[in-house]
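What you see is the complex with one protein chain gone and the rest in place.
First chain written, first letter: the chains are A, B and C, and each begins at residue 1.
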Amino acid sequence: MVGVALGIAAIAATLAMAAGCVLPERARVVWVGILTAASATAGGVAGIAVLAGSARFTANYPDLLPLGGIRIEFDALSAIFTVAAALVAVPASIYGIGYGLHGPSSRPVQVAYPLLVWSLMMVPAAGNVTGLVVLWELMAISSLILVLAEHQHNPEARTAAQWYAVVTHLSLLAIVVALLILAHGAGGESFAAMRSGAGRLGPGVTSVVFLLALLGFGAKAGVVPVHVWLPRAHPEAPSHVSALMSGAMVKLGIYGVVRVGWDLLGGGPGWWGAVVLIVGLASAMFGILHALLASDLKRLLAYSTTENVGLIFIGIGAAGLFASTGNRPLAAVALAAALLHVINHAAFKGLLFLGAGSIHSATGTRDLDSLGGLARRMPVTAATFAVGALAIAALPPLNGFVSEWLLLQSLVHSLPSKAVAVAVAMPVAVAVVALVGGLVAATFVKAFGTAFLAMPRSVEAEQAHESPRTMQIGLVALAGMCVALALAPTVLAEPLRRATVAVAGLSSGRPIHTNGVYLQLSGIQAGLSPLLLATGLGVMMVVALAVVRRRRVHHTVRDIPAWGCGRTLQTARMEYTATSFAEPLQRVFDDVLHPEIDVDVDHRTESRHYIEAIRYRRQTRDAFEQRLYLPLLGVVRRAGDAARRVQNGSIHRYLTFSLITLIVVLIAAR
Amino acid sequence: MSLTGTAVALLQVVLTIAAAPFLVGVMRLIRARLEGRVGPPIVQPWRDLRKLLGKDRMVSDNTGWVFSIAPLVLLASATLVAGIVPFLSTKSALDQVGDLFAVVYLLLLGTVFLSLAGLDAGTAFGGMGSSRAMTITAIAEPTVLVAIFALSVSTGSSNLGSIVAATLAHPATAASPESLLAFAALAVVTIAETGRIPVDNPNTHLELTMIHEAMVLEYSGPDLALIELAAHLRLVVFLGLLSNLFVPWGIATTAQPLQLLGAAVAVAVKIVVLAAVIAIVEVFMAKVRLFRVPELLAASFVLAFLAVTASFFLA
Amino acid sequence: MAVPRVVSTRFGAGGEKHRHKPEHDRERAAVLNLVRKIIRVGRVTEPHDADPAPLEGVVAATADRLHGSVQVRQVDAGSCNGCEAEFSAAFGPVYDVERFGVRLVASPRHADVLVVTGPVTKNMAEPLVKTFEATPGPKLVIALGDCARNCGVFAGGYGVAGAVADIVPVDIEVPGCPPSPDAIVAALRQIAGR
Partner (left out) sequence: MSKTAFVQLLDLAAGLVLVISFAALWLRRLATVARMIAVQGLALAAVAAVIGIYEHESELVGVAVLVGILRAGVLPGLIRRAVRAGDELREVESIINVPASLLAASALTLVSYATTRDVVALSPAPQVRAIPLGIAVVLIGMLMIVTRRKAVLQMMAVLMIDNGIALVMFLGTSGVPLAIELGIASDVLLAVFILQVLTNRIRTKFGGTDLDQLRALRD
């Protein structure tokens, strides 16, 4: 069953690539969309089958490639990530049909897209080093091509792609080195061999492997301080690709950390968890603060991805800490929270990126400060974006709340514990998660409120119209997922148990119990029922509405101007913008963010006391980019300049180098 | 979800809604008396609500569906919380439906919708109120959750019923450093979240200093009635939480009518006492500058943080 | 009508001299003085007459629909601020119109009654109309003071657009230049019905 589904996924993806190659433009977009959606559906079915209890699927293709060939090992942990990828990929592919008909429809893009979707689903299924590296590289290259999709009329895309290419390949280097050390020590390059042989490695070596893997996979996940590519690359890709990158691709970084650290290596000392936890805390804070101040909608969403990955890292790190202190049931809860958030984030971030794409294609801008009033011009986009925004703000009764609740429960119930690290880390972690939660709410009130509500701030926003039907289908499907994931705890309990059990180094037992309506945790006296919460809210709203409308004594007066303190004119220029909305919080966090603020005041020629115009500009630079990467690039450039002196174009000199090299090699290989 | 439990929860919701406007009436009366005035009768907030229900509902041409459903969501979230929080009995049916975290996030849901509604009006003051409300809510959030953390460390659960039951079983914990610290922290947050002095002035008429009022400037008639009722309810819910989490005595542990009656009286007395304290303090205090509010909330966060540390290290 | 008692509004008991005191002492003294004053002064509100004079006709029907809750938005359409002084006195401790269910609100959307003062200047005519339109019905307009009723001494001024009744429909007029707080309270009580 699982094998058949994976096979269908591969065949459909191949057909989609072929369609992207040969078909004419319009048919190409449509068929690529349909076939990719089919491929993703098949992949998703395979994942769900494993999560629902089918046996894990293994296959071996030793002759497919030199070295070890390719092994497929598809267990419940892989399935979580494959399902997350499929969850975004199916709606994104359908969305891509409408999107591509008005935008990126060139051949390379249409070929790379199915390849990206397929490799995203298959990376977690890889069962050996060769397979993982090959699939990983397919994913990296296809996504790179897609980031460059709009480079002709968007110069930003080129710098973004440069950053992305460099970081992604350095990260691949770290991953390969880590896995090679591990494979060498364990005496085999299949995951099964590594799992059983990891014990032979010394503690120092395993820690080196873990840190290298954390660096490499962390870069893909976009955590601080190796996140710099993310807020550049994600906004520049076409929106359905951004959805895939944020919803699915960064998750594979998380997958890698869990797989290598706590499955293949079988877990390690407590400080592994602590490191992951600290990285998570830093990423969450850093990401949300930048998202808060961003006024470019897609950049905001990209930074928010860093924040969400941070939350997932907090869960994993906490699980690592708990497991090292022997509290494995609690570790299971924390891990379940992290894994659930992987799926939830795929749903709502995919939705939000698709929504941002709809806005972009309707108005031609991503700048929140020139949007507004779209709720009545694009009702479907507005309603679905609202669902996504409420979900990501972890508000009940949507899915973000369920995973945030699980995460908080696991953190809060860590005490009393004997370990000082836990005691010191957990209050800090709860405080950060809480602050982040509050700031996320503020950020997405800003995003939704300034983009969709009140009056349009530009002509483009005023003339916006709802996007084509296929794009709406994608949005509605993902919004439906956000609701469904929240209301069906029954469906989640068993798959999460299987996935957590697959990570042998962390957890055991059943993290979540459910009797269909309530969600209960093992070892923790706490319950939640999103379904009943939603019902309660609905009933109360209906009752309130009924009471208000009962007597019908009041009239509703519509289409009057808003109360503007009696002013003659009420224009969009008087509205709060995204920048002004974030201003109080920016002031609170001034010392952390150091935004650059320019205020230009033009005076009238007659007198200094009369002001013609005031311009306010705020820019927040990425501290890591400024302080870490640009100096580093400077060093590299200087080194390059120095190296250039060696290279003066003289063919004799080059031949001399060859000769010297040959002699050195001969001596060394003696 | 037992039948009696459901009945208790419903009773609680009905009683809270009935009592909430009276509480505001009491607070206004106390303030008036301290200012040398006679003050409005305590039924006045109810009269205001009744009148508002009969007034025209005005919907400006800028606004959309968010503006229309925000009052409903705000009221629904507050009512649901009123059903979850153990005012009358530890045996409320909604206890397993949501714990303290759910309560916090439900209240946040209301705030978020109100802020969106403020933005939807498209006026400068609406946006200003929303921005400020979200700022304060965001930086109050760590205090709330860390205080909950402190409470749940000593009781081993974040379920409201369990926390209350644990405090009932061990009365001495009510005066332990961690619960006093957590109480102080939550008290500050209560003041911030319910928009009382020194964070926000509920009686202000100056738009530039408003937070809550600025968001609702555009509402009229029945919509305004819903928002006002929700604001009253939130005040009761916060004060009720504060009193029953830390001083739960009097709460019913069964669902017998007589016990429930006693519990209702007990919780009413506790809430009125807290409200009176707030009203009296407000007479002596001025609103602080908006950008001093983070300092106040930072202090409350520190209290909550110390509460966790104490509960962990002193226990 | 009773003449209000004269109450010392000076801060602090027994005529405090401005001695130089250390700050913390002064601060503590301020709070203590306030407490002492609250206890010493007690209630300063005047007892009120039995019942307000009944309203008539359409105005009475509108007032009925307010059920004793009167929320007031005040519009200064060009007044000399004399009426404002008296109007705010009506909300002060001595006259305390709030005891009859009258409250000042921040937005005409929340208001039932618009209290308009002053002759309507040309610049304020449009805002006044907008305020009136922004107020949800049932609503009433009070023209407060002689200027609001008939432009008073400003009649015929170059900046004056007219009396309030020329701009928006007026339901109740309160004469006086300025009207006494008693008169203002009486008018508001008519609407509140208490």
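Assume a contact is a pair of C-beta atoms (placed from the backbone, for glycine too) under 8 Å apart; a residue touches a chain by one contact, two chains touch by 3 or more.
Since the model is a prediction, treat every value here as computed from it, not as a measurement.
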Identified contact with the non-displayed chain, of B:Gly83, B:Gly221 or B:Pro294: B:Pro294
Which of B:Ala172, B:Leu208, B:Leu258 or B:Ala286 contacts the chain that the document leaves out: B:Ala172
Hidden partner chain, touching residue among B:Leu10, B:Ile42 or B:Leu180: B:Leu180
Which residue of A:Cys21, A:Leu173, A:Val424 or A:Ile611 touches the chain not shown here: A:Val424
Absent chain, residues of subunit B that touch it: 172, 175-177, 180-181, 294-295, 298-299, 301-303, 305-306, 309-310, 313-314
Footprint left on subunit A by the chain that the document does not show: 420, 423-424, 427-428, 591
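Here is the rule we use: only the chains that are shown with their structure count from here on.
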Pair joined by the larger number of C-beta contacts - A-B, B-C: A-B
Chain centre separation in whole Å, for subunit C relative to subunit A (CA means): 58
Inter-centroid spacing, subunit B versus subunit A (mean Cα positions, whole Å): 35
Intercentroid distance (Cα basis), subunit C paired with subunit B, Å: 32
Multi-chain contact residues (two or more partners), subunit A: 555, 557, 560-561, 563-565
Per-residue multi-chain contacts in subunit C, two or more chains: 107, 109, 134, 136-137
Of subunit B, residues touching subunit C in the complex: 32-41, 44, 47-48, 50-52, 54-58, 204-205, 207, 210, 213, 217-221, 224, 283-284
Subunit B partner contacts - residues on subunit A that touch it in the complex: 373, 375-376, 382, 386, 390, 393-396, 401, 404-405, 408-409, 411-413, 415-416, 423, 426-427, 430-435, 437-439, 441-442, 445-446, 448-450, 452-455, 518, 520, 524-529, 532-533, 536-538, 540-541, 544-545, 548-549, 551, 553-565, 570, 572, 574-576, 580-585, 587-588
Contact footprint of subunit B on subunit C as seen in their complex: 31, 34, 38, 41-45, 65-69, 71, 93, 96, 98-101, 103-107, 109-110, 112, 134, 136-138
